[in-house]
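Of the protein chains in this complex, all but one are displayed in their positions.
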Amino acid sequence: MTQLAIEVGALAKVFGGLAAVDGVSLSVPAGERRVLIGPNGAGKTTLFHCITGTLKPTRGSVRLFGRDVTRDPEHRRTALGMGRTFQITNVFPDLTLLENMTLAIVGTDRRKWVMHRAVAAFADVRRQALEGLEAVGLAGRAAQPVKLVSYGERRQLELALALNTRPKVLFLDEPCAGLSPSERQRISKMIAGLPRDITLVMIEHDMDVALGLADRVTVLHQGRVILEGTPDEVRANAEVREVYFGHG
Amino acid sequence: MLTSAILQAINGVSLAALLFLLASGFTLSFGLMRVVNMAHGAYYLLGGYIGLSVAQKTGSFALAIVAGGAAIAVLGYFIDHFLIRRTGENHLAQVLLTVGVAFVLGDVALAIWGGDNLMVPAPKFLKGSVVLPGDVYYPMYRLVMIFFGVFVGVVLWLLYKKTQIGAVVRAGVDDREQVNATGINVDLLFVMVSALASFLAGMAGVVGGAFLTLYPGAEWEILVYALVVVIVGGLGSLGGAMIGALVVGLLDAYGRWLLPEFSYFVLFGPIALLMLFRPRGLFGKEH
Partner (left out) sequence: MDRGRLALSLIALAAALALPFVAGPFWTGLATQMYIFGLLALSVDLLLGHAGLFSLTHASFFAVSAYTVAILQVRYAVPTTLAAPAGILAGTLLAAVFGISVRTRGVYFILITIALGYVVWGVAHRWSSFTGGDNGVTNVPFPAIGGVGITSHTQYYYLVLAVILLCALGYRVLIRSPFGLGLRGIKASETRMQSLGYRTSAHLYAAFVLSGALASLAGVLYVYYNRFVNPVASSFPISVEAALMAIVGGSGTIIGPFLGAGVVLGLRNWVSSFFEMHHAIMGAVFIATVLWAPDGLVGIAARLRARFSRPKEPGP
């Protein structure tokens, strides 16, 4: 049996009496590509926040490769191998793309504490940053401030930042949100081309994209898991259809 | 010793009553309008001076309180409308701007009332001492100050919890969008709350000026006490302001008594503890 990359145990998050996530258990084996689907308000993003440490869960536990990280702060989880993107683009608008990438690259090692040497003096960081931008097709934009590039390019940068924290498990929160069909295709291709040793957990609204990328799919509804299975099983399931398309 | 301890407790509570007047306005304006108004101390001082002049001319302490409060309510409206409004929700800009306003008001007050310690004359029936159980003599005025503070606190509490306007304000403190949804004239509501906050500050200057005296620099000293009250209680919380005022009032009284040279240092304790355990104060919310 392969090792479990992520193990979520009976996790709940309550906001003012309302359970956004209501006892979710989830196991993702290392190397798997798991997609979370569910209608708006199903608790997908909240679940993500709790797993990656942006929010503290009300109850339940999170394990990363067998290690209990429920109480670890977010930066520690990142150091242990969790990487994530945000549904609402969360990059550094006043900094250049290169500087954005530099922050991601030195964030998981001790070089982030260096005070006596200019960033420009780290040739290897610069090379890695340019390679990272190249990988998402942004190399030509390296010197531009983020606020001057398009929304689609920011989404690509969002992905590049997460990839450069050297993640073992990557959490992608609707990487294609708000993109045009052609940009959408480009990003899903990029995701499909990621090395298979990175475990992938992804929220996706677009059923075609989701079912195309996933090894397995977890369906959330009103803060609970209502189904877990292969893309084909999910496609065939009546309950999922009901949740997504209503009766009929 | 025990008698002194009791006296200091009453001193602390009476200071708390005064601080509550000032801090409640500050915390409500932040809660509803997200405005940090550092000129609140200057409002206090100016209100006190205006009350002083009115009391000297008319001999009426009640009139002095109303005049000090009302004058500052009007002044506060103009400062709010023409200056603070233009900063949006940029707290840094608000702080710099209102510190600037406080500097200007402080200098104007200095030019008019001079640099001496002045005391607002309290009415005759509040002068002298009361004999408390255990043969303790205590100044009547400070004792009445406690009742006045409780009275204002109760009135504010009722306004806040029991009236429709209070309900809207509470909803606004939790979530500003809700106020827009109620169909109430938001601008009018903001003007009212801001006027109330300024009125309270001006009034506090008059009642405080009758036992703490008024002098240049008093505006900053009182403001810092009010800030600590708000930090301890949590920004935007009326109940927090009450408890914060008691904590600060008592700590100050005992600090002055037991460690006179380090009385300010005593204020550091609660701030430090709060920062370690509750960075948003006892009743503070996420903003």
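The chains carry the letters A and B, assigned in the order they are written, with residues numbered from 1 in each.
The working rule: a residue touches a chain if its C-beta (ideal position, glycine included) is under 8 Å from a C-beta of that chain, and two chains touch if they have at least 3 such contacts.
Since the model is a prediction, treat every value here as computed from it, not as a measurement.
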Revision key, fill the gap. In the whole complex, of B:Gly100, B:Gly114 or B:Gly128, the residue touching the missing chain would be B:Gly100
Review point. Given the contact definition stated above, which residue among A:Arg67, A:Lys112 or A:Arg235 touches the chain not shown here?
Key: A:Lys112
Practice item. Could I get the residues of chain A that touch the absent chain, sorted low to high? Key: 52-54, 73-76, 78-79, 83-84, 86, 90-95, 99, 102-104, 106-108, 111-120, 122, 161-162, 165
Practice item. Please give every residue of chain B in contact with the chain that is not shown. Key: 30, 36, 83, 86-87, 91-93, 95-97, 99-108, 110-111, 220-221, 224, 227-228, 230-231, 235, 260-265, 267-268, 271-272, 275-276, 279-281, 284, 287
